[in-house]
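Every protein chain of the complex appears in place save one, which is left out.
Each chain carries a letter (A, B and C) given by its place in the written order, and its residues are counted from 1.
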């Protein structure tokens, strides 16, 4: 951690920062520059509370060097994660697992037909919403529990795994009973009550990136799942919001390699779920 | 609604669109142009299902003319809404109601002191989180129910109303019992299960704009509250995410007048809650 | 063109819009709806001046149906463009032409070595800046004309074509004399004086997308080049600015197919030039 002092900060202010760092149990190392002094905090174990330093007189900003996420980091677990599902299907291994399906479950005929078509086209997991987060309260909100049963029927009849969205802690329980993967939608990526419930549900979770979430925020939301003991997390890049309405979402293809190299040991299954 | 045909769409394709519109119970009015034809749908009552038209051959795009929100619109209710709270405090009337307070409730001493200070400075409502949505699972998440009790104590001792955030349907119940206003946080603006619960809680709701929510999406989230019968909605502009990290949020000051003139009859109490 | 009236616009206001449209030489077709009336302008030849209609009483907005670009559109020229360069190199045909090289020309040794390396790796065109647009005035701004000579030397010795940036109308002349392709940088995508000069320079132009330019704006900047008679335009997707600083630019991979199908007949050579 680096505490950057204002230009013109007094020697007293600098010494105060040094004293507080020592009081917190770390070492302080002042770095004078031509324009301003910065003070390095030595020995950061990831538990330093920056707010205590940010408020001190003469402090301009506090720069974090340590990453705020832990268990999702390759520094914590260098190997890529492989999520193992029923029937030998894996996500994150050498095979590419295709997840496909309609926006929502509408009828038995529709979902069985969709399951057959995506199976034939190579998909191993069917997705479709029993509950749908809708921008407007007047739009079709999904069939609910009967939709879950139709998904289960599609799995049995067609031989394909199923992935569907849970929208609240109660829904996590219902989805976990039936589906192979619990989906957390983009609008709920920072619904932390929901993440905690999903982290304790005992089923793999597919976590979609929020429409303006940074990669770091996505990884921290995944960290919520791991912190509850669930290590079977699949990250889903669905594109972010931009100034251009020519495409519905701006697909952030570079985010995939960024996660692979810098940060995440979780399987990065990127699918254009919409 | 306007159905724009592709350049080079055949007469047959245009006639098909006209026929489908009539079959849906509306009138169709073709508008030929030099580059392409558009077909107007006449008599739209706000319930037209565009998806049936979007998929037809030769159709390039469907342009909505009718706004998707209803009850929040000034076209539905032209007068500004005034939310009436205890002790004669109003939000949305001619007085400016200041809501202020710390990020979270940390201790009895801290919240009582904060309540006194903001009261003295002119605030009529105290805000402070008993539950805090945190990007990282390792950050302080709030005191929970004991925090609610401390807020109630601050109200009684200092004489100030209280506003605090609910993060899930269970939390809505607890907050509604104690607080004067239920706050929905920016990260939960499209947590529709939470919105439905808050809409049925019988207390005014302060709805914060999501970090990349359009004004239309904010109004549609408010519509969820009104659709459940709760008309006491306070919209909160807290700034949006931008490419510039020089300011934490980009405060969208123009959004306020935009809501006043075009769309919303709800009281637009804009506070920089952080 | 569709003129959308406000909710509650009077019959007189609607008739005024109809009258103005007729006065402009087009036909008007009113489309009454349950919430509001819209008036279609029939026979739009792409030269309608919307501002005359936008200001009329009772008008809420004017929706453009006709695309503002012409010559870059597939509706104007359906075949993909192939830019033919010296030595049988083509951009936009069935071969993928790789353009590669350093940010800027620094020395003879550096640029010759770079030319050899990219040639060996499969590139057919060398890029490197003789003039560099720099955010700060205190950063190295390029070698200028001597840099151009070094690029020409690299072409002669290594056998590779060269592409380099022009930053102002004078520079266009110097670059056009020497280089095979004139590059317009992202920061200058809407420097219209520069675009006009490049459109008249008689050499192919590689046009980089501005850091927050919509696809439509990119195509309109290309239209400036075509409007001056230069049809050898190569569009370059270099990524756009976003809220996330994890990647320097957000590479908009979907923009490529969007241009191919909807709009542009120009060769879309997408390279990650930085």
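In this section, contacts are C-beta pairs under 8 Å (C-beta built on N, C-alpha and C of every residue); 3 or more make two chains touch, one makes a residue touch a chain.
Since the model is a prediction, treat every value here as computed from it, not as a measurement.
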Full-complex touch with the removed chain, picking from C:91, C:220 or C:255, is C:220
Identify the residue among C:77, C:116 or C:187 that touches the chain left out of the display. C:187
Just name the one of A:33, A:57, A:173 or A:202 that touches the chain not displayed here. A:33
For chain B, enumerate the residues touching the unshown chain of the complex. 212, 214-216, 239-240, 242-247, 250-255, 258
Going by the touch rule given at the top, which residues of chain C touch the chain that is not shown? 68-70, 133-138, 141, 167-171, 187-188, 190-194, 211-212, 217, 220, 223-224, 227, 241
List every residue of chain A that touches the chain not included in the displayed model. 1-2, 4, 7-8, 29, 31-36, 38, 40-46, 63, 65-67, 75, 212, 241-243, 245
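The working rule: only the chains that are shown with their structure count from here on.
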Rounded Å distance between chain B and chain C, as computed from the means of their C-alpha atoms: 37
Of all residues in chain B, the ones touching two or more other chains: 212, 241
